[in-house]
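Structure provided below as structure tokens; questions to follow.
Only a single protein chain was left out; the remaining protein chains are all shown in position.
We call the chains A, B and C, going by the order they appear; numbering starts again at 1 in every chain.
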Amino acid sequence: MNDTIYIISGTNRPQAVSLQIANVYLQEFNALNVKAEIIDLQELPADYLFSGLYENAGKSEITMNFRKKMKEGKKFVFVIAEYNGSFPGVLKAFIDGLEFPDSFTNKKCALVGLSAGEQGAVLAMSHLTDILNYCGAHVLAQKPKLAMVSQNMEDGKITNERYMKHIKLQVQQLLDF
Amino acid sequence: MNDTIYIISGTNRPQAVSLQIANVYLQEFNALNVKAEIIDLQELPADYLFSGLYENAGKSEITMNFRKKMKEGKKFVFVIAEYNGSFPGVLKAFIDGLEFPDSFTNKKCALVGLSAGEQGAVLAMSHLTDILNYCGAHVLAQKPKLAMVSQNMEDGKITNERYMKHIKLQVQQLLDF
Amino acid sequence: MNDTIYIISGTNRPQAVSLQIANVYLQEFNALNVKAEIIDLQELPADYLFSGLYENAGKSEITMNFRKKMKEGKKFVFVIAEYNGSFPGVLKAFIDGLEFPDSFTNKKCALVGLSAGEQGAVLAMSHLTDILNYCGAHVLAQKPKLAMVSQNMEDGKITNERYMKHIKLQVQQLLDF
Partner (left out) sequence: MNDTIYIISGTNRPQAVSLQIANVYLQEFNALNVKAEIIDLQELPADYLFSGLYENAGKSEITMNFRKKMKEGKKFVFVIAEYNGSFPGVLKAFIDGLEFPDSFTNKKCALVGLSAGEQGAVLAMSHLTDILNYCGAHVLAQKPKLAMVSQNMEDGKITNERYMKHIKLQVQQLLDF
């Protein structure tokens, strides 16, 4: 086990806003002298759906590396973009390829939702909470909803003060959780 | 648009029970002289997560073929195995690669859940209902829960009479829906 | 069974916005010459939680009357205000006091969500969909979300054109459902 906080950028879409938000969290942790690292699902092997699951789980190098981090980490941030009323399929596929129950039992998770529209991924975060709880991980109650996220960012920074206030508060709460 | 009922076997796990259940539904529709066909996610391209989504959506042949069926079909059965408290990530990734809104708007869906344990994928079906409703598709209220599915099958047939009764009822309800 | 569409104003809060929205639906149905009627939970007996449930279910006159309508109706509209991340407890208590399974099996329901904040009761509608599906009722996929509802109304009329467009569309879809 290690004390690095892993921030999962929960999509493999190229140039994803999720990765930008993951970087916002990374900087917040760094500013507090907390070790943190991004797990970017864009780096999954192209054939992960077949090479990374079931009897092949953990056999490729990149997958082994991600699995090791998820097993050793104790606290996670999940950055969740809203796709079709929930989170991206790739994020669940990523979870489906991890080790159980060691990846999640009694670990602590923080969720942040982003959307192009007005919902801020609220259903996506409800679904992921069900999944993480099922897997044994506790989820922080506070789950910022970054609706219309692109209009509230510039050059990779969040320009909406309310959003930043919620993120800073959540970062502190995850450290105390 | 066409009248074939598409039955989505919602996992790419080799030798999946989902595919056996999809075949049970196929036979039920056939026995009623209703055209039906299975879409088996095991047949997705290995690199679907990258080749089948975002700017690449629908470019490979197999993906084009699946997308065409989902666009033309009017009624679907989703066979859903419980993975980590929800449905398999590959199923959501499949949905994420379809055309919107034409694949789902005002279409009719039936869901069936299977699990090794006692839940019968009840949360998985709740999550998928949220997603399908979001995409504009109506979901049949009746959603059979095939808990401890392996103990209730033999040679690809369902041996539990209550389960078969629920499936036959649901098949009829989907035709009337 | 009868063809009146029952519109449930899902709160007992005095001067509720839900009741105003229920009236908007009533007028839409009337304009189409469709019989419709409001069931206003504000009219429940004060001691409904004890006089209307369990062994007392359906014994008081007002409760009998509501139960009869829910049993005879075939299509319902549920107007749902967001209270504490879901719908009001009184609405679930109302449902808990109805006859099963005759009140819901194979009936058709339309849901509309309202909120003071930005969510438009999206989780509330997801929860109620689970409940209605469990009880055997089909839920229309389209579920308008009337966020910041008070700012979008005046004198009991909805001033937001997009909201009215969604409501008119849903009314037509419920008739066709």
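Assume a contact is a pair of C-beta atoms (placed from the backbone, for glycine too) under 8 Å apart; a residue touches a chain by one contact, two chains touch by 3 or more.
Since the model is a prediction, treat every value here as computed from it, not as a measurement.
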Residue touching the undisplayed chain, where the options are C:48, C:163 or C:177: C:48
Chain not shown: contacting residue from C:17, C:91 or C:149: C:91
Which of C:34, C:135 or C:148 contacts the chain that the document leaves out: C:135
Touching residue (missing chain; options B:122, B:139 or B:158): B:122
Subunit C residues that touch the omitted chain in the full complex: 12-14, 44, 46-51, 53-55, 83-96, 100, 123, 127, 130-131, 133-135
Positions on subunit A contacted by the hidden chain, ascending: 106, 126, 129-130, 132-143, 173, 177
Residues from subunit B at the interface with the omitted partner, ascending: 118-120, 122-123, 126, 145, 147
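Everything below uses one rule, namely that only the chains that are shown with their structure count from here on.
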Maximum centroid distance from subunit A, chain identifier (CA atoms): C
Chain whose Cα mean lies nearest the overall Cα mean: B
Rounded Å distance between subunit B and subunit C, as computed from the means of their C-alpha atoms: 31
Inter-chain centre distance, subunit A versus subunit C - centres from mean C-alpha coordinates, in Å: 36
Whole-Å separation of chain centres (CA-atom averages), subunit A against subunit B: 27
Sequence positions of subunit C contacting 2 or more other chains: 126
